[in-house]
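Below is a structure I'd like to ask you about.
Missing here is one protein chain; the remaining ones are kept as they sit in the complex.
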Amino acid sequence: MTTPEPAPSGAIYDLGYQGYEGPRLGRLYALWSLYLLSLRNAFGIGRGALPKVLAFGLVVFAFTPAVVTLIVGAVVPADDFEIFAPRDYYGIIQFILVIFVAAIASDLVGNDRRSRTLALYFSRPIERDDYALAKIAALSSSLLALTVLPQVVMFAGNALGAANGLDWMRDNVDDVPRFVASGLILCVTFGAVGILVASYAERRAFALISVVAIFFVSLTVVGIIISEIDSDQVRWSLFLSPLHVIDGSTAYIFDAIPQVDEFSRNGEPINQVAWADFPGYIWPLASLAWAALASAIVVRRFRGSI
Amino acid sequence: MATEAATNAAIEVRNVSRWYGDVVAVNDISFSVGPGITGLLGPNGAGKSTLLHMISGFLRPSAGAVEVLGEPSWRNTEIFRRVGLVPEREAIYPFLGARDFALASARLHGLADPHEAARRAVALVELEDAQDRAMGGYSKGMRQRAKIAAALVHDPDVLILDEPFNGTDPRQRLQLMEMLRRRAAEGRTILFSSHILEEVERLAENVLVVVNGRLAASGDFRQIRHLMTDRPHTFELRSSDNRALAAALVGLPHVAAIEISDGRMDVRTSDFGAFTAAIGRAVRDSGVTLRELRPADESLESVFSYLVGS
Amino acid sequence: MALIETAGLTKRYSAVTALDGLSLEVEPGIVGLVGPNGAGKSTLIKILLGLVDATSGSAEVLGLDAAREGLRVRERVGYMPEHDCLPPDQSATNFVIHMARMSGIPPSHARERAAEVLRHVGLFEERYRHVGGYSTGMKQRVKLAQALVHDPELLFLDEPTNGLDPQGRDEMLDLVARTGNEFGISIIMSSHLLSEIERVCEGLIVIESGQLMRTGRIAELTDETAVLAVEVEWDADRLAALLAERGLEVQALGRTVEVAAAGGADGVHDTILDAVVTLELPLVRLERRRRTLEELFQPATETAGDDA
Partner (left out) sequence: MTRTLLMLTAHQLLGQRRAIVIALLALIPIVITLLYRLAGDTEGAYGFTVDMVGGFVFTLLLPIGALVFGTAALGSEVEDGTIVYLLARPIARWRIVVAKAVVASLATMVLTVPATLIMVLIALEGLGSDSLWLAAVVAGIAGSIVYSTLFVGLSTITGRALIIGLVYVFVWEAFITSLFDGTRWISVRQYVFGISDALTSAPEVTASLDGSQALIASAIVVAVSLLVGVRFLKRFEIGEQS
């Protein structure tokens, strides 16, 4: 609309339809917009109360160890007092992460499919691959709020709780790049796998249960195979379980894969990873391979739809 | 069976209301539906579906009573021995073909010869060609017909259809209407809802107009029109001499305004009935040749919008 | 330049041939796309948007190859699908802003455009509410708004009046006509209610079984016929009898009497009026009947069956 001339008398403005002459930004901008909206949707922002409660409820759960650390740190100042180690953090909350991925992934891709908004997206100047990747990016980023963010809070909590905060920070500053790097790898892998499963399950219910099943069934099955079957070859099965792979990746980045002798293959995933005795760098690489493979399949999936 | 139903109304709705929280979907409606085709007409959200759901016993009236074939319908599954229902939602079992869908319905009704019943029902909606294909691949019109076949399988005396023509193209619509007319001619009761006047006008002998949850009019279309002869209306006229005709018409008591513009004349009247009754004589007496007389908007459409607007 | 040009466009799905060698040339304006369900209307629109690849043949939209330059086509066209496509848990404003951004409109402009367009389609305060609670009519408006928000040169409207009641249908058709005439945007509108097409469209494309049946200007296709339709409030039968007695060729259909009026001389009009007055019948209508599109595309036997 035009700015009115400063005139003494009144004026009538044309409120009829006007074309758009302004700039038209390209495909990357459109993608960025889709990513931002998906990210907001993941936390239920701009949507109803229920998705917000669900998402933020899980975020609160994911923060529990960090908050406990903060509280304990405030009450009992101690010099080197660690309740939860940064390297264990993701393992402790992995169950919450899986539920979060299950709930959000089915919303992110499922809602567009169910409300059939997908057709509208594809009628815009973007390509289908863009859509798929934007969704994976959004889910992965939203996971940061449950992984890296609580780690930052816990780090701060420990620093505040330490008798000499600055000394403590100097001693532990190495943890920061570690939990950031391992957190990023985890988020990308979980995000891609979650979107992959959700994009194949039409119903919200099946998306939900399929995501949970993929992570936990593979974890259990591989766990049983490793602990029960007496063969060194079964170590390769570890790569079929994303939770094992992520576990290994985080442990490697924190340089915390323990030395394990031949017989202790039972028990926690981390020990099974240790028992397998692959070169450590293979775990982050395997994580990223999971992420890449899942993303490729998602892209293929959306190329075929409609 | 059909004659027995003919003796009294198959559907009785007495002072029925239904509200959801503070929202009143249906507000104190009473009517009865007897044999023949009755159209339930109203804009979207007027409460048609709520009414039909209450009649089918799927919704409890918040107040009032609904009886179908002499029995209260709420939660009364037994009425379906003689009632067929075609729901509005497009949902179907995507893995079944129309024949198996009808067959399953026939079996759920415990019919003696379900195969024959299913065959007959599918034939009624002329879906034989596609009957063995899974319904998941059907077009909307075909789904609609499959739903109708499933509702007809037990040859019900009362057939309730919620927006049955949604998604059908003109050809399918004509065919379905013909089928429903034949059933009505056999003395059965058919109640269908629609928000498209054209459909109701073509098919229904009786009309129930629902607006904002209230019954705005009921009866025969023509009767409704006659009851409303006093509604304002505009006619478009062309004649051999518009000025002379205007002079003649201006004297009529119910003519409110006349406007002449390039070869045509718009006459606004305050009384539809009186105007149509008088126009012939007025024109003849003026000696002008009337070439065209046309209600400015579709007459029934205007009945409808008049009701909806009030 | 032709708006749309297709040559030998064919689309086969595993079992079905949706489009079968369709060659078209569409000029700017409001054009109706008609055909029974499954005729290939939606498939055609999707191919033109570059959403679906044709099995063979070519399609150009706004001078761009729909298959290879789909992205650029989609920058310049708007699409309103037939089916529901709105996320129920977002407000109309947010959704339309988002769709504007998806078309590359920067954030501040997107907000302005969304407000503008929502006003044009007649959504005011309610645009801040969640779409899930909207009536069908309001949803259709939002669907139109999202198709218009990036100021396209061409709009594809797939069954825009689907599910609307008469009032909603009127309003939507007015909106479509305004969009075409005032906003100067070309429109391809599909519908199976022919009366709607007649009301707003200038051109017409008829397809059936994926093939072109007819194309041209509506006015040419619905030439007047030499039949006078006389509608009276009651006793059409008596009127028909009287007119027949006076030597006219008549047919009574419900409340309407159709009178053959070859040559269209005033004599026939006068005879009819005289008969109406003689019988003292209220006269509702006297007009030359146009052929409706409906008649053009239906087998002759079915047209007579619609009296009620």
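In this document, chain identifiers A, B and C correspond to the written order of the chains, with residue numbering beginning at 1 in each.
Operating definition for what follows: contacts are C-beta pairs under 8 Å (C-beta built on N, C-alpha and C of every residue); 3 or more make two chains touch, one makes a residue touch a chain.
None of the values given here were measured: they were computed from a predicted structure.
For the chain missing from the display, the contacting residue among B:A65, B:A104 or B:M179 is B:A104, taking the whole complex into account. On the side of chain A, the interface with the absent chain consists of residues 95, 99, 102-103, 203, 205-206, 208-210, 212-213, 216-217, 220-221, 224-225, 227-231, 234, using the contact rule stated above. Think of the hidden chain as still there; on chain B it touches residues 20, 25, 44-45, 47, 49-50, 53, 56, 58-60, 75, 77-81, 83-85, 87-89, 91-93, 95-96, 104-105, 107-110, 150-151.
As a working rule, only the chains that are shown with their structure count from here on.
Contact topology of the protein chains: linear, an open path with no closing contact. Think of the whole protein's Cα atoms as having one middle point; the chain whose own Cα middle lies nearest to it is C.
Among the other chains, the CA centroid farthest from that of chain B is the one of A.
Chain A and chain B have Cα centroids lying 54 Å from one another. Mean C-alpha positions place chain A and chain C at a centre distance of 47 Å.
Chain geometry summary: the mean Cα position of chain B and that of chain C are 23 Å apart.
Chain A has no residue in contact with two or more other chains.
Contacts with at least two other chains are made by no residue of chain B. Within the complex formed with chain C, the chain A residues making contact are 16-20, 22-27, 29-30, 33-34, 37, 46-48, 51, 111-112, 115-117, 119-127, 306. Within the complex formed with chain C, the chain B residues making contact are 42-45, 139-141, 166-172, 174, 178, 195-198, 201-204, 222, 225-226, 240, 273, 276-277, 279-281, 283-284, 289-295, 299, 301, 304-305, 308. Taken in their complex, chain C has these residues touching chain B: 36-38, 135-137, 163-168, 192, 194-195, 233-234, 255, 266, 269-270, 273-274, 276-277, 280-288, 294, 298, 302, 305-306, 308.
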